[in-house]
Every structure is written in structure tokens, then in C-alpha cells.
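Below you'll find the structure I mean.
Omission of a single protein chain aside, the complex is shown with its protein chains in their original locations.
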Amino acid sequence: MTDDPIVWARDYMPIHQSLSAEYGESKPFENCTVAVASHLEYNTGVLIETLHTAGAEVFFTPSEPESTKGEVVEYLDAQNGITAYAEEGMSNEAFSEAQHSLLDERPEIILDDGSELIGKAHECHPDVASEIRGGVEQTTAGITRLEAMEEEGVLQFPVYGANNSPMKHRFDNVHGTGESALTNIAITTNALIAGKRVVIAGYGYVGRGIAQKARSLGARTIVTEVDPRKALEAHMDGHDVMSMDEAAKRGEVFITATGTSSVIREEHIAEMEDGAVLANAGHFDVEIELSALNVLAEDTSKPAKGVTRYHMPDDRRLNLLAEGRLVNLTGPFSKGHPGEVMDTTFAVMFEAAVDLLTTDLTAGLYQVPDRLDRAVADRKLETLGKTIDEPTDEQRTYDSDWRETDTGF
Amino acid sequence: MTDDPIVWARDYMPIHQSLSAEYGESKPFENCTVAVASHLEYNTGVLIETLHTAGAEVFFTPSEPESTKGEVVEYLDAQNGITAYAEEGMSNEAFSEAQHSLLDERPEIILDDGSELIGKAHECHPDVASEIRGGVEQTTAGITRLEAMEEEGVLQFPVYGANNSPMKHRFDNVHGTGESALTNIAITTNALIAGKRVVIAGYGYVGRGIAQKARSLGARTIVTEVDPRKALEAHMDGHDVMSMDEAAKRGEVFITATGTSSVIREEHIAEMEDGAVLANAGHFDVEIELSALNVLAEDTSKPAKGVTRYHMPDDRRLNLLAEGRLVNLTGPFSKGHPGEVMDTTFAVMFEAAVDLLTTDLTAGLYQVPDRLDRAVADRKLETLGKTIDEPTDEQRTYDSDWRETDTGF
Amino acid sequence: MTDDPIVWARDYMPIHQSLSAEYGESKPFENCTVAVASHLEYNTGVLIETLHTAGAEVFFTPSEPESTKGEVVEYLDAQNGITAYAEEGMSNEAFSEAQHSLLDERPEIILDDGSELIGKAHECHPDVASEIRGGVEQTTAGITRLEAMEEEGVLQFPVYGANNSPMKHRFDNVHGTGESALTNIAITTNALIAGKRVVIAGYGYVGRGIAQKARSLGARTIVTEVDPRKALEAHMDGHDVMSMDEAAKRGEVFITATGTSSVIREEHIAEMEDGAVLANAGHFDVEIELSALNVLAEDTSKPAKGVTRYHMPDDRRLNLLAEGRLVNLTGPFSKGHPGEVMDTTFAVMFEAAVDLLTTDLTAGLYQVPDRLDRAVADRKLETLGKTIDEPTDEQRTYDSDWRETDTGF
Partner (left out) sequence: MTDDPIVWARDYMPIHQSLSAEYGESKPFENCTVAVASHLEYNTGVLIETLHTAGAEVFFTPSEPESTKGEVVEYLDAQNGITAYAEEGMSNEAFSEAQHSLLDERPEIILDDGSELIGKAHECHPDVASEIRGGVEQTTAGITRLEAMEEEGVLQFPVYGANNSPMKHRFDNVHGTGESALTNIAITTNALIAGKRVVIAGYGYVGRGIAQKARSLGARTIVTEVDPRKALEAHMDGHDVMSMDEAAKRGEVFITATGTSSVIREEHIAEMEDGAVLANAGHFDVEIELSALNVLAEDTSKPAKGVTRYHMPDDRRLNLLAEGRLVNLTGPFSKGHPGEVMDTTFAVMFEAAVDLLTTDLTAGLYQVPDRLDRAVADRKLETLGKTIDEPTDEQRTYDSDWRETDTGF
């Protein structure tokens, strides 16, 4: 094994190589401190390295205690101008303390995940929060918390919600989580997707990615939703739509992808078949109600790496993957999100962070401006060597005309 | 054959049966005149009938001269309170005159397609336009014209853009046009989709519906786009992305789905293979440049119903379907859009029209309010007998909390 | 419309152009009479023309009374050396008589469909049968009859079963019938495949083509089978497998593809939902029990072209397409099988017929020799401009070695 643990990830992140080449010259983050809270895996290493190349002093910490790769932390921490508040296998307490310690460094820009740092800054470090120049948040769950903060009027600085960006939705969520959730479930269970009855809770970008890929591999898919339009889309895409009450009786594999809590609850667990597999691909480990599993089971065992088996009094055995945490990031075989999707997502966050330095925004939650998102897309197409069309002048004229005599109709 | 030409369509439009049942009681359109411009096929007949059942006096006219079904026109026109300005096979001149005559009836509400009636009212019937209570427009091309009108400050009344509605985009465009464009191409050419090199111009909702369905039937698909993010989505969905200059050399079948003009031009036609098939699934017959075909060809023939063959001086034969008009609506075997999708799209327009009567809006272009779109989705799920989940109180609380102590993390 | 009704079909049958070029020189059928029984549509016209070009005197007759295209019959019959025993719209009686009259011509080679001519020759024209040099049969149903004849020891001459040929199974059945059955159902019902519950009876090559294509368009598919292994394949391919008793209650569309009789029977019809659509893509009109429909219904109507609606006493309406005949060949919008697949299938039959002239076979049923089938594949790849690999000498050696010391392992 080479000494550089991110050499492989770097090759799958061509946009970051392009950012390094450009911003390594212009150094937009010169004299600026940037905090990063994220799953600390190989791709995040490339983001941190690229921020550093662009002039930033970087502090980083996990957004989740389980997904940290020690070799990445050590490699980065060994560099001047990058400081780790993280180690592999840290406890929940150490994890929380690390975030607080990082905030004591008074970072100016925060790249956040789940609003971990932004939330803590506002709740426990008001003096730090008041001096932060801006933040970028990458998850839906984090945005939901930020919206609540904005509504209460407590948000102290501008935050770009990178989760609402098209490049995030349509690549990271659909393809990144879609593929890697299934890959990790397959490798952990050593079972086929083909022929299985798979229940997907939630038909947002993540859920539809999982559902369509599972179906295309030969699964019979069931989708549960709370939004009637997403439910209908799932129906038209060939999934069976029903309530979780019904789905609980029919699934062999359950995958939550909602971003909310307690999607699979006691009443559902009570109805599941012997051998059912439960996995979470949403955000926190609250989508599958762990307390209900623990209350209902009379024993647990570990039949395979990454699997907790709950033995029910009626002899049913329910198999929880990755302890209900994100199966694609915290499963025992996971190396984190695929490089190409993180390349896209992190590039949007990177460009948003650069923009915070030059744009004068009042406190509040903002969508990433379309021009930044589109610039990342252009950069990606360039790395792929793809040429696309430009609208012709005639087409621009056609699109803006409405008079009959002009259209020649 | 039964005497009622829309008996079949009615069965595939359960939302309209539900609307008839409810609004046939409350009669929201009582004493109101409604104009409908649309492709005059079976499903449109059900919309017109439902408006009439809901109390309206209805005038209707084609939005396109070629797609009219005479038996539908006659059946409706025979009813009190419904008047046709249409007949099968009418000339372009007669078509235009019919629209003007209809406007002379001074309708209060307009359900439009391509902004045909709204545009003409503003341009040629200013006195009528000034008294119209509101309109609903169903196509992207129509919305583009309305946006131009709004920008020029000439729009005289409120118009709901039903094309921007999720229920339209995700059902009508993706599935309705997606399936029926391919079905009509297959039946007109009597050729397979499997194994073909198919070029799709445009990766909006229509284009992606066609592209994904063609690919899933075994075609090798090429997508052209002007938007880098849509281009990347196409790439990640497994389509080959390139400029039309390149695609022109490689396609066996070309399908335009852009909503703009001259997507396939002289320089592309010059490069196409002998035997190439050209079809339009966008809006008007301007996406494939007919003038270029006519200039370049030295002769034309009709090798099969619905096919115009252009014989090039270098012996290449290019086959244009449906004369470049909408292949799924004006092809020789077409019965119009599938019933279920028109059921959804027309229901959004219907609910928007009802809303115009009770909501006080200033002149301008509006999106259909989410509550109306969602209500159609609820009605559709009900007709399918589908039950979906409701968010629990706990979930609502979770979604609005942001403090660490509350989430229990 | 051009005067030559098969100009379009010819372009989609490049293998036949290649056969014409080669055998138009060598004339293998010189002084030989060939009988063709087949669906008399455009592609069959090209086969008959190619036989004629290769030197044969050809007599042709329908294999099914409903699918005949009059313009094709007239065009061919006008040529010296080709004689029609067919006309569009002929009655069942006339159809049967035509076959008998053709046999009176004492053809030497028979290209058959459903063993129509071969069966009649043996049963009613023993003197003709005894002088026939050989036959080629294209359908599974026909092969089944031939196997019964062989078992009884009555078969008088050699017959090649072209249905068992890989080129037939994997192109004509899977892709040809697969696509065209769905296309014809979609265009006849003007309804979507997406979102529908579709029951496919039989998971042979035809059934799996239909099932997989329907599923890939967004249908939720149910497969019924009598073979446990095919049932399991369907299960692993993502279809729901169950008995017809169960499936009858759940389907919205039923498609039979079994080659046997009475697959949908009275007990199934009694359980179907209001609005169910029934179509046959197998062989004869016996897969859906028409007598049961007629006994159970109290009335019939014609709600749309190509649809017979059976009105049940309990108000359910069941919709039979194409009167239970082959929906892809006899539906009101059908132009017959797609050209490319018939090009392949007919080329196998053509090569088999040539082979009968030069190979000395005793009476009996034979598979088409692999070399002939493979030659058609080579010819097709050539027309597609495709180059494939050749095994290297080293690979041939590797494949035939079994000693450890040789493999270097």
C-alpha cells in the first residue's frame, strides 16, 4: 500500500484537480480559516487538501463518529495548516467534545454536515457564531434544522444550502447513495438484490435512486411515501405503493431514505417476516426506531460482520445493518461515497465557500446560486471531454417571440 | 362501433369521473363561458364534457389543425351548451379563422395550448382580452410566449401555467409523450426500437421520458442538450452525450423534444446516414428544419403511411414522420395522448380554472398553486385505491427541531 | 403512396438484399416449385420476392385468414412465376379451400406456419405429400404438431423446424413479438404501459420478451408458468410469479404467450376486475377461451377499434383485443412483424430451404443445422457493419487442454 491514502480518491475527483489548478494560483482562502465537518473518508480528504491548496487554514472534525478513516486523518493532520479534531473509533462523547474544541478555534467559514457545527456554534458558542462569515450545509436534514433556526430568527450568518443544488440532488443523492446503499447491503448480507422484495421508505432523490436501481437489478420494489405526488411518481415508475403498515408485512429488505425519524416503528417491526433485513440510507440513526427493536427483542446476536440480529419472542429474527446508521457510509465494507459524486458535491460546496468571501449577504439561509452550480457542471463536462450544443441566435429569438407573425405558424 | 366516441376515453379518465361527480353537484362554472384550445381528440372530449357538467358553456377549437377527430367534434357539438369551432381536415387558414371566431364569443376563461388563443386575443382582439377573467396554459412553448408577454408588460389577465405543475411534468411529459412518441414511431416505421441508435434532442421531462424508455427497450441512446446539468444527468443515466454535429453522423432515428426551433438544421441533415428516420415530439413543426430538407432534397416520395421520404442528390434517403408535426399526436395511427395522462393534466387545468373564479389575482403569469396540484394527486391515488402514510406528530416535531438536546443525538 | 407496397419493408430487410444479390446469381431454386403459407404482410412479400429472384416458382397462401394485406397479394400475383391463393378479407372457408387448391399444384418445397400446409397435405392429399422434397416450419405450435406426426410415424418427408433455431428464438420471439405486442396493445387501448399491472401467461422466448419490455416501461408484471425453472427465472428477473387463479384477480392487462389452449378460462374470467384488457400474443385464438367469454357475458359492444367489450351480469366490462387472435399481427393498427426480425427469421427459413435441395435427408423432423443459423448471423453482422473477434490459436489450444502442466496453473 502506498503512503498516500488519498491517491486513489484523487484520481476519481477530476473537478477537484481542476479547482486545485485554478485556485492554487489565485489562493482565494489566503488568511482565512475554514472548518469542515464531514464523514472523514478518502474523498473528504481531497476536499480538505483542495481547500488548503486554495490558501485556507483548515480545521476538520467528523460529522458522525463511526465513519472516520484513521489513515486519512493522520495523513492530513501531518500537513502544515491542516488540523484534525478527529480520530478513528472515537466515542460519542469524544466526538462531541472535538466539535466544541474545533469551534474554539473561531473558524471564519464552516462547511457543515447535518448542521453539526452551525447548530453547536449557535447553541453553545454565541461569541464564535457572531463572527463567522458564512457556512455551507450539504444535507437535507441539516437544511431542515437551519430552516427552523431561521424561522426562530436566531441564525447569525449567511448559510448556503448545498443540498438544494441540482448538482447535489441529481448526482450525489440519486447515483451516489443509490448505488452505494445497494452495494453495501449486498456485500454485507452476501445476498442478491434480484428476486427480492425490497421496501424503500421515501421517494425523494435518494429513495428514487435506490428504488430504481434495485428494480433494475431484478427486485420487486415497494415504495412508501407521505407526499401524494411522489407516491404517484413511484407508481408510474413501476414500484408498488402502499402504507408502511402494509409494506411491513411484505418486505424482505427495508431501506429508509426519508431524512425524518421513526419511519419504521414498533407496529411495523411486529409485522415483519423472519429474516427481514433493515438498513438506513437517510440521515441519522433515527429512521429505524432502535428503541423499539430493543424493547421487542429478547436477545441479540452478530451472525455476520455489520449485522445485528434481533431475536423476537416468536422466533422471528430481524437483521439490522450498520446499527441503523447510514449503511453506505458506516457499513463494515464501506469506503465512503463514490469519488465521482463527492467530487461534484464538494465542488459545489467549495465554490459556495469561495462565493461567501466575495459576496455580501445578510444572515439567513440561501440556495446556492445557479451560476455556481452550473459552473461545476461545466467543469465536470470539461473533465469528461464532452461538448454540448449552444442555443443559436435564431433559437433565442424564437424562444422570446410570442406573436403569431413572428413564429411563421 | 358504439355511437358515443368517448366511451373508451372516459374509462381511462377516472379523475374526471370524480370531478364530474363532485362539480356536477356544485356547478362552479354556472353562467360562465369557457374556451378550450387543444388537440381535439378523445380525451379532450372528456375534459370538455366535464367542464360542461360543471356548469360551463364551452367553446372549443383546435390548437393544431392536423390532430382533430371529426367524430369527437360532432358528438360534442351536438350537445346544448357546447359549440365547436373546428372540423377534421381544416386548412391552416380555416384553423386560424376558427380561433378568431371563437374569440368573438368573448369567453371569460381560456384553457389554452401553445398560447394560441391568449396570444391572438392580445394581438388582435384587445377588447376581448381586457374582459377575460383568466387563462390556463398547458405547454412549455406556450409558457415561453407568456413570459415574453409578461416581460413586455402586455399581459391583460392572470394565467396559470399548468406546464410548470409537477403533475404535468412528471406524468404527461415523462410517461405520456415518452411512451406514445415511441409507440407511434414503432408502428409507423414497423421497425424495432431494440438495437437502434436513437438520438434524442433535449433532456427535459419529455426528452428524458423518451430517452429512458427507448434505452430500456434496447436502443443505444444519444442525447443532445444545451444545459450542462441536464447533459450530465443524461450522461449518468447511461446515454451518450454529444453535440448534434456529432450525433447527426451516428443516429438511425432522431427525435426532437426541445420546444425550440431548428434543432435539426441543414448542416446536420447533410451528415445523416441513408435511411435515417426523423420525428418531432416537442411542440411545433419547427424543431426539424423542413425548409432545409426541401432545399437539400431533389425529390420526395411516400414509402409508407405517415412517412415522407426525401431523396438526396447523393442517393441518401431521409424519412420524415408526420411531416415534422408531433409524432405522437398527428401520426397516422395516433389516437392522441394516453387517457390516463390527459386525465391528470386536464384535471390540473380544470382545478386551476375553478380557482380562477374564486381567487382574486392581478394580471400576470402564475404557477398553479401547490394545493391544487396536490389535490389532483390525492384524487388520483383515491381512484387507484392506494393508501399512503401520513407524517406522525413525532416526525413533524423532529423535522422542526434543530437543538442537539432535542434530537437525542 | 408509391406503387410498390414493399419498398419500405425491403429497406428494413438487408439480409434479404444480401441473399438476393448472391442467390440471384446462382439460382438454387431454378425449376423448383415452392409453397409459402404465412401471414401475408409486407415482410412476407420480400421473402416471396427473394425466393422468386433465387429461381423458384412460388405459390403462396395465408396461414391465418385475418392478417392478409391485399396490396401485397396483388403486387406479387402480378409477377410471372408467383401465384396467389389468397385475398384480403377471405372467409374461414375460403381460407381453407385456398390451402387445398395450392396443394393441388404439387409444390416440392413448403415454407409453413403452424403446419397448416404440411398437416393438410398428410391428412387430405397423400399423393402430394409423398412427392414433397421437404418443408420448413417456423412456429412452436407447428413444431408441436410435427412432433406428434413423427411420433405416430406418418411424416412423409424431411422438415426443418426453424422455430428451434437460435436466430428465431432470440430475435423474432424476444424482440419482434415482445415489442410489437406491447405497441399494438398500447395503440389499440390508447393507454400507458407504465404503472399497469400486466399479467403475462408463459415465460418462453415470447413471454419473456413481453414481460421484460413491459416491466422496463414501468409496468408491475405478473408471470404465470407451468415449468418450475422458467417460473424461477421470471422470479429472479423481477416479475411476480403466481398461478393464473391468483393472477386473474390482480391484472389490469392480460397477455397470453404460451402456444397452448385455454390458458385463460371461465374460472379466471369470473374473477377479473372491471375494465380488464385481454390480448393474445401466442399462436391461435385458443389461448383465451372465447367460448367462456361468450357464455358468461350478457352483451357485447365495440367501444374502440379492435376492442370487443364483454358486458358481464355483475356490470364488469372485459375488453378483448383483436378477437383473441394474435394482437401484434391482426390488431387494427398492425403492419405485421417488424421488418428486421422477419428478415432474420425468413433468412433462416430461406437457407434451410436451399439446404433441403442439396442435402439428402430421410423423412423426419430436424433442427436447422447450426452452420445455416450461424451463416445468417454472419450475414446480419455484415449488414450492420460490425466486426467481432476470432478465437486465437492460443485460445483454441487452451480450450482443448486439460493437463495441469499445460495450463501453467
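Lettered A, B and C in written order, each chain numbered from 1.
Basically, contacts are C-beta pairs under 8 Å (C-beta built on N, C-alpha and C of every residue); 3 or more make two chains touch, one makes a residue touch a chain.
This one's a predicted model, so the numbers in the text were calculated from it and none came from an experiment.
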Revision key, fill the gap. Check: shown chains touched by the absent chain are A, B, C
Check your understanding: Considering the whole complex, which of C:231, C:312 or C:363 touches the chain not shown?
Key -> C:231
Point to revise | Contacting the left-out chain in the complete assembly, out of A:134, A:195, A:238 or A:259 | key: A:195
Study note, to complete from the structure: Across A:341, A:356, A:372 or A:388, the one contacting the chain not displayed is A:341
Check your understanding: For the chain left off this view, which of C:53, C:261 or C:301 is in contact with it?
Key -> C:261
Study note, to complete from the structure: Checked against the full complex, the residue among A:145, A:213 or A:283 that touches the missing chain is A:213
Study note, to complete from the structure: Across A:42, A:85 or A:254, the one contacting the chain not displayed is A:42
Exercise for review: Write the list of chain A residues that the hidden chain touches.
Suggested key: 1-2, 7-9, 11-12, 42, 175-176, 179-180, 183-184, 186-187, 189-195, 213, 216-218, 275, 301-305, 307, 317, 333-336, 338-341
Check your understanding: Can you name the residues of chain C that touch the chain not displayed here?
Key -> 115, 119-120, 123, 144-146, 148-149, 166-167, 170-171, 174-175, 224-229, 231-233, 235-236, 241-244, 246, 260-263, 284, 286, 373-374, 377-378, 380-381, 384, 386-392, 394-395, 398-404, 407-409
Exercise for review: Provide the residue numbers of chain B that touch the chain removed from this figure.
Suggested key: 192, 194-195, 215, 217-220, 235-240
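As a convention for this text, only the chains that are shown with their structure count from here on.
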Check your understanding: Touch graph across the chains, line, ring, star, complete or other?
Key -> complete
**Study point:** Per-chain CA centroid nearest to the all-protein CA mean
**Key:** B
Check your understanding: What whole-number Å value describes the gap between the mean CA coordinates of chain A and chain C?
Key -> 51
Check your understanding: If you average the CA atoms of chain A and of chain B, how many Å lie between those two points?
Key -> 36
Point to revise | In chain A, residues with contacts to at least two other chains | key: 235-236
